[in-house]
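One protein chain omitted, others in place.
Residue numbering begins at 1 within each chain, and the chains themselves are lettered A, B and C in the order written.
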Amino acid sequence: MAELVSLHDAVAELVRDGDTVALEGFTHLIPFAAGHEIIRQKRRDLTLVRMTPDLVYDQLIGAGCARKLIFSWGGNPGVGSLHRFRDAVKDSWPVPLELEEHSHAGMANRYVAGASGLPFAVLRGYVGTDLVHQTETIKPITCPFTGEVLTAVPALNPDVAIVHAQQADRAGNVQLWGIVGVQKEAVLSARRSLVTVEEVVDRLEPRPGAVVLPSWVITRVAHVPGGAHPSYAHGYSVRDNEFYQKWDPIGRDREAFTRWLEDL
Amino acid sequence: MAELVSLHDAVAELVRDGDTVALEGFTHLIPFAAGHEIIRQKRRDLTLVRMTPDLVYDQLIGAGCARKLIFSWGGNPGVGSLHRFRDAVKDSWPVPLELEEHSHAGMANRYVAGASGLPFAVLRGYVGTDLVHQTETIKPITCPFTGEVLTAVPALNPDVAIVHAQQADRAGNVQLWGIVGVQKEAVLSARRSLVTVEEVVDRLEPRPGAVVLPSWVITRVAHVPGGAHPSYAHGYSVRDNEFYQKWDPIGRDREAFTRWLEDL
Amino acid sequence: MNAYSADEMMSVAASRTLRDGAVCFVGIGLPSTAANLARRTHAPNLVLIYESGTIGAKPGHLPLSIGDGVLAETADSVVSVPEIFNYWLQPGRIDVGFLGAAQLDRFANINTTVIGGDYRDPKVRLPGAGGAPEIAASCKEVTVVVRQSPRAFVERVDFVTSVGAKRDGLGFRGAGPRRVITDLGVLSPDPDTAELTLTALHPGVTVEQARDATGWDLAVAADLETTPPPTAEELKILRHLEATKGGVSA
Partner (left out) sequence: MNAYSADEMMSVAASRTLRDGAVCFVGIGLPSTAANLARRTHAPNLVLIYESGTIGAKPGHLPLSIGDGVLAETADSVVSVPEIFNYWLQPGRIDVGFLGAAQLDRFANINTTVIGGDYRDPKVRLPGAGGAPEIAASCKEVTVVVRQSPRAFVERVDFVTSVGAKRDGLGFRGAGPRRVITDLGVLSPDPDTAELTLTALHPGVTVEQARDATGWDLAVAADLETTPPPTAEELKILRHLEATKGGVSA
């Protein structure tokens, strides 16, 4: 049963140094506020998992929280590069960053395997690419019926998954809608989970296209209105596209970034 | 693009002697009317696929349409046995029936593999059961990362999948809701597909929990109000529980069944 | 004291095994009756999951099948059949699997496939496996609800549809059957041998009756208990439930 607690207490309890942590949300519903709380609580040596590490992971990486990144696309969508990510990869600033790089299809299937209690997933993927030479977690697998060779990737089972949703009810059941991404899989694949929500309601009204996560698969829920900013929460906020642009010069410059960090 | 045609024409065009045919619908939305049309058009040597062969497959089997059944649970839900199915298995009446028997988890994953363009699926299933000794389409597979041995089942890719849904729009897009079962996977796994619908509407209004199948993955749509009777279409009809009970004495007796068949 | 039937005692005894807040994967028939009774008595927060994909169903009447419309209408979430097996059952996140059986043996192996003859030419062809093999394998524990008779309780099942209590080395996530609730009493696997042992009798039932209804030499626990009879409240709610069953008598 998901307990409703403060964001501070949820992060303090659930996220530990050295953990593998997945913050998910595919452009939509990115749990920025939770990422910032991890920075404020100075977690270290995290293995960060995310299909699309964007600003929130640029910030976590620049703040020195991460020792490793498992990902499939790292950029500032619609703007350009993630400079804190680049700086960590190329110049180990502030600490070295190990990469485990996949494709979206591979990452999505790794979460599916994790959510399904399987040690691996099978897909048609990666064949002919150089990713197979750089990433140890990509292996061939042979179909026992046809002999065809396909690709296997291992399950992702993060210590903690953190997602943002529109609503929770008072019992801790969660509902999210719009682009639902890989959030259900992330929560179901993780040992512990935190959902930050825009609103706590008496009753979740069923909605078209909604994903409902029952309380008993969630560890903690925190009421954090605007917790996805500068990304958006469908029906509650719009994407702050300007912030994504403004981030570019901040992320580009260690000093500007350090000032941003001090103000966080 | 799904063309809207009559049920007669759809079955005449899509279902051929010797085909592998899947009629799906998990208790809810069972495409009975399409099954009856297959009987009327006297298709033969079909390999029938269905997780829960109930009355509609008892009828098809009794009518001599099937040479093989791929399934995971064959009964009259809430009532008892399928006597035409039993008679075909035990006494080859009216023709012998070959069985390929799985569990629900295995069948569901076979459809998933089929819908995903993969030759097989992996699950934790069947271990320790006698099904592994009777069913050749159950094999062990080893995780290339952990060495753990799991179970593989081959994809299902029926020649034709037939499902019933509540609504189609005039472009042939389909929406179904309530218990959605394995219908999406059945349609996406098949080479050809037919959806019978309760109602053709100008516009599909988004609904909580609905599955939408776009026109371009469906071959034919037929307007068949009540096409799920005696099963039900959530929001349109209720299950005719009495018919399920009445079927028991009909199915039990070759003569009674033959009379039913003549009246169809 | 209330008059009650052996079936009613069985449903009540089964319902009592479900703790409040537990997550229960429910088979249709006797298990569904017991689980719905529990939700209306001591376990209002019991989470019912049916293999039709309904999570957190709160049916107002007894569903006739695992695909009854009332399950979808009252569920917290309805997911696809592949999802219910892959995301919800398989990872071992369900507390209790509640299963029925056509045939059951000394080690609580369950048969719902064929009886007599051999697989290709059986004496009786039963419906088959459905969700049972994976429910038995993956739930944290399993409760079996089945009427006890020499025909059903056999030395060795004709076909292992679902694996019972003897499961070392099979790599399952779940502990398997922890109790078999019958119309006569309760059987539990011996912690060492995994053999089913009579641990409780329902009121008025004798050890002899239980032995006569068992196709093997039934072991009896030293501290054999007697099940408390159904309370008036339990009976009232159970009978109301049964009366609501979608137009079909049990």
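One rule holds for everything that comes next: a contact is a pair of C-beta atoms (placed from the backbone, for glycine too) under 8 Å apart; a residue touches a chain by one contact, two chains touch by 3 or more.
Computed from a predicted model, the values in this text were never measured in an experiment.
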item	value
Chain not shown, its touching partners among those shown	A, B
Per the touch definition above, residue among A:45, A:101 or A:253 touching the missing chain	A:101
Residues belonging to chain A that touch the chain removed from view	26-28, 51-52, 71-75, 77-79, 81-82, 85-86, 89-90, 101-105, 108-109, 111-112, 123-131, 134, 148-149, 178-182, 184-185, 209, 211, 232, 234, 238-239, 241-242, 244-245
Absent-chain interface as seen on chain B, which is shown	1, 112, 115-118, 173, 184-185, 188, 212-214, 216-217
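One rule holds for everything that comes next: only the chains that are shown with their structure count from here on.
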item	value
Chain whose Cα centroid lies at the greatest distance from that of chain C	A
Chain B and chain C: spacing of chain centres that average the CA atoms, whole Å	28
Residues of chain C whose C-beta touches two or more other chains	77, 86, 90, 138, 173
Junction residues of chain A, two or more chains touched	117-118
